Every structure is written in C-alpha cells, then in structure tokens.
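A single protein chain has been omitted from the complex, and every remaining protein chain is retained in its original position.
Naming follows writing order (A and B), and every chain is counted from residue 1.
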Amino acid sequence: MPLVKDGKIAADLFVHVFDGAELPGDGAILVPAARFLEDPQALLARAGKLGVIWPNNRDIDDLVPYLDRLAAVALVFPSFRDGRAYSQARLLRERYGFEGELRATGQVLRDQFVFMLRAGFDAFEVKKDSDAAAFAATTKRYSVFYQPTGDGRVTALNRRMQLRHSESAGQ
Amino acid sequence: MTSPLQQKIKITGPSMVTANRTSDGIVIYRTAQQGWSASLSDAAVVRTSDEARALLAEANADDVGAVGAYIAPVELKDSGEIKPGNLRERIRSKGLTIDLLPA
Partner (left out) sequence: MYAYDELDRTLINERVSEFRDQVKRRLSGELTEDEFKMLRLQNGVYLQLHAYMFRVAIPYGTLSSKQLRTLAHVARRYDRGYGHFTTRQNIQYNWIKLSELPDALADLAEVGIHAMQTSGNNMRNVTSDQWAGVAPGEIEDPRIWSEILRQHTTLHPEFSFLPRKFKIAITASDHDRAAIKIHDIGLRLYRNAEGETGFEVLVGGGLGRTPFIAKTIKPFVSRRDILSYVEAILRVYNQYGRRDNIYKARIKILVHELGIEKFAAEVEEEWEHIRDSALTLEDSVIEEIRSRFSYPAYDKLPHMPEELKKTAHDPHFEAWRRNSVFTHKVQGYSIVTLSLKPVGGPPGDATADQMDAVADLADKYSFGEIRVGHEQNLVLPHVAKRDLPALWKALDKIGLATPNINLVSDIIACPGLDYCSLANARSIPIAQELTRRFANHETANMIGRLHINISGCINACGHHHVGHIGILGVEKNGEEFYQITIGGRADENAQMGTLIGPAVPYGDVADVIEDIVEAYLALRARPDELFVDTVKRLGVEPFRERVYATR
C-alpha cells in the first residue's frame, strides 16, 4: 500500500505496531488508540516518533491532551462511504491546532483526495498503486472552492470580495 | 460484499439471471453461452438453487460489462417460450405499462 506524503509517493517511516505486538526499541511507530491509551506516558517517553491510529467512532477529545507530543495521527476510513474522519481531521487541525502528520488510512481512493486535503490530511495510505500515482494530477483538478477550511485555500467568496475591493479602489 | 457463492440462494421455480448493461444501462439476460443478450428468449433458464448460484456467480464476475445482476423468476410456456415471472420483470422486458403522453 503506497504512502503519499506532501504530494509525492514516499517511504513510510512509521512502523505499524498492532495490539499485542512487541514494540521496536526505537524508530517511528504507529500504535492503535486502545494500546496508546493503556499507557500513554510510557509510549511518549520512548525514543522515536510516535503516532496514534484513532478510530472514527471515538471522540478525539480523549486524544487532545497528548497532541503536542504526537508526531502523527492516523484517522480511519473503514469504507470510503464513511465520512466521520473528515470531521475528526478538521477538528484536529482547526480547533486543536495539530501540526504533525495527519494520515488517512483504510479505504483511501483517488476520488477522495481533494476532500481529504481540504480537511487537513497531508499523508495518505492509498489503496491502489494507480491512485497513488495519479495523486498530483487528481489534486490539481479543482481550482475553485466554496468552503473555508483550515487548509488555507482562498474561497470563491473571498476571491469575489477581493475583486470587488480592487474594482472599487480603481474607480 | 458477500460473494454470491456464499449467499443463501433458494429458487422455487424456473429462473434466469438478469442485469443492466454497463455502457448504456439496457436490460440484459445471462445466456447459456456465458454472455449476455437483450432478449429474454436467449436467457439461460436454471431450475435448481445450485444452478442459479453458479449462473449468478458467473454473471457477477463480469463487473465491467454488467451492473447489478440478480436472479429472477420466469414462466416457461409449453411451447418453450420464456416469459417474465413477475410484474417487475414484465415491465423490464416489455417496457412501460403507461402511455408516455397524455391521450
């Protein structure tokens, strides 16, 4: 499963550590939420970057106290039809100011890339190689956005207001 | 998705497998020659649940050519003619029951 990071296919520096599996001594790891919450301090004290895989049916409030010490949060799309992680992503980025890697995992397909980017994701465990290869082209498809989100893209309304100002200034 | 091979399929009479063609959506019937036909008279008629399951699995394997394959009942005339087995299939095979435009 290819990883797209910062718009390009990249090596995954994080090792997925599943429930019950032994922790590697160092290096970056991604652990499931339940395992993380069993003993967060121990995991945070460990050498190496830490990321948490957070399920989409658990309030992210439980994760908020640790955000500034996490290198990554992976949110889950169990099916591409299940959009709960979009809300979680926006809350993490826009309300709680999370600046680490925000990774989309699960059924991550080409046709969701733009939505995910706009919601604040910057890393994608893409299901199909062909979709990962098409990432750059797909995300350039849209140039107009109606909604203000935390991704900083200028909305259609803002562009219109700027145009109005420049027009009235020129008169 | 559950594979059709695992689905509980039980038929109570002669049946066929029908779907819609992907490119234009028209009604099609699975033939005995592992293809599709727009004519109900070409449909492969199955009589046992095992046959029905196998025919549906084969139809579902053609995901590019057909959409939404399912098993539907047919009525077999003494002449060998295949007739749709319920109202829904009658409408699919014969078209609208209404006049398109006001009389």
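Criterion: a residue touches a chain if its C-beta (ideal position, glycine included) is under 8 Å from a C-beta of that chain, and two chains touch if they have at least 3 such contacts.
Keep in mind that this is a model prediction, so the values were computed, not measured.
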| query | Out of A:Ile9, A:Leu109 or A:Ala133, which is the one that touches the chain we can't see? | reply | A:Leu109
| query | Residues of subunit A in contact with the chain that isn't shown? | reply | 80-84, 86-88, 90, 95, 109, 111, 114-119, 130, 141-149, 155-157, 159-161, 164
| note | On subunit B, the omitted chain is touched by residues 1, 20, 22-27, 63-64, 67-68, 86-88, 91-92, 95-103
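Here, only the chains that are shown with their structure count from here on.
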| field | Distance from the mean Cα position of subunit B to that of subunit A, given in whole angstrom | value | 44
